[in-house]
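Note that one protein chain of the assembly has been removed; the remaining protein chains are unaltered in position.
Up next is chain A:
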Amino acid sequence: LDETQVRQDPEVPSAVAAIRTLLEFLKRDQSETILGLRENLTQTIRRLEEADSSVAVSSGGELFLRFISLTSLEHPDLSQCKKVMVERGELFLKKISLSRSKVAKLCHTFIKDGAKILTHSSSRVVLKVLESAAADKKRFTVYVTESQPDSAGQMADKLQNLNIPVTVVLDAAVGYIMEKVDLVIVGAEGVVESGGIINKIGTYQLAVCSKAHNKPFYVVAESFKFVRLYPLNQQDVPERFKYKADTLKAVEDLAEEHPMIDYTPPSLITLLFTDLGVLTPSAVSDELIKLYL
């Protein structure tokens, strides 16, 4: 059900697809008690994670669960409860589909005329930001890293379609190119409690380089990517996020595998642009406390 959804609409982030699936499941669910409902939902989330082990799916799922479990406290009658849950689920979906444009609106003002931007791999949010900046009649050039192992050539094509001058650089050339660029913008697969981010492998290097050159390092992420993790270092990121779902199932010794994501600590990030506003890394934890507590 979910895989078909994801393939149907490449514009939709995986978390949204996951939430849509959960909503569908909720509509079709037959359980009699709230506890049973929650159990079924957690099972579905686990199955979704098995299919696509990205951080975003996990965070989206958890948020959805949180969002609807609060309603269970208000309405004792199950059928009414379900109706309210479905309504709220739809509302949630609508809100997060708008979040990307909200982020773009906040961020594109930080791109000045004549700026040189460095970005990493292919992120739909960053694309949206650059789109709105271009629509604002700003002239800028973009450097995109090649981002092996699954190269992000598609990002370069999309930018070319928008008539933005693009250069693809090697991952190893980030230090070389850093003195030319003015700012770095990346997306995020997950934003963790400390204010750091989990993103495609190579982001940490980019952040360290930009810090060494004193260039601002901006992160754009929607609020449903906030996840309740607190990694202390690269090793502390749970294994189930580091590798693709198929790899996790197939391979026995994960030490041989290359991780797909890395963790960037908050000290290297200048600002985060989210649909909740422009936040400093330390404010992320405040927002999370408000969301979850």
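Assume contacts are C-beta pairs under 8 Å (C-beta built on N, C-alpha and C of every residue); 3 or more make two chains touch, one makes a residue touch a chain; residues count from 1.
Everything below uses one rule, namely that contacts and distances are computed from a predicted model.
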Identify the UniProt protein name of the omitted chain, choosing among "Serine/threonine-protein phosphatase 2A 55 kDa regulatory subunit B", "Aspartate aminotransferase", "Translation initiation factor eIF2B subunit delta" or "Trifunctional enzyme subunit beta, mitochondrial". "Translation initiation factor eIF2B subunit delta"
Candidate in contact with the missing chain, chosen from A:Q80, A:T167 or A:S282: A:S282
In the whole complex, not just what's shown, which of A:E87, A:D136, A:D150 or A:D236 touches the removed chain? A:D236
Touch list for chain A against the chain that is not drawn: 193-195, 230, 232-233, 235-236, 266, 282, 285-286, 289, 293
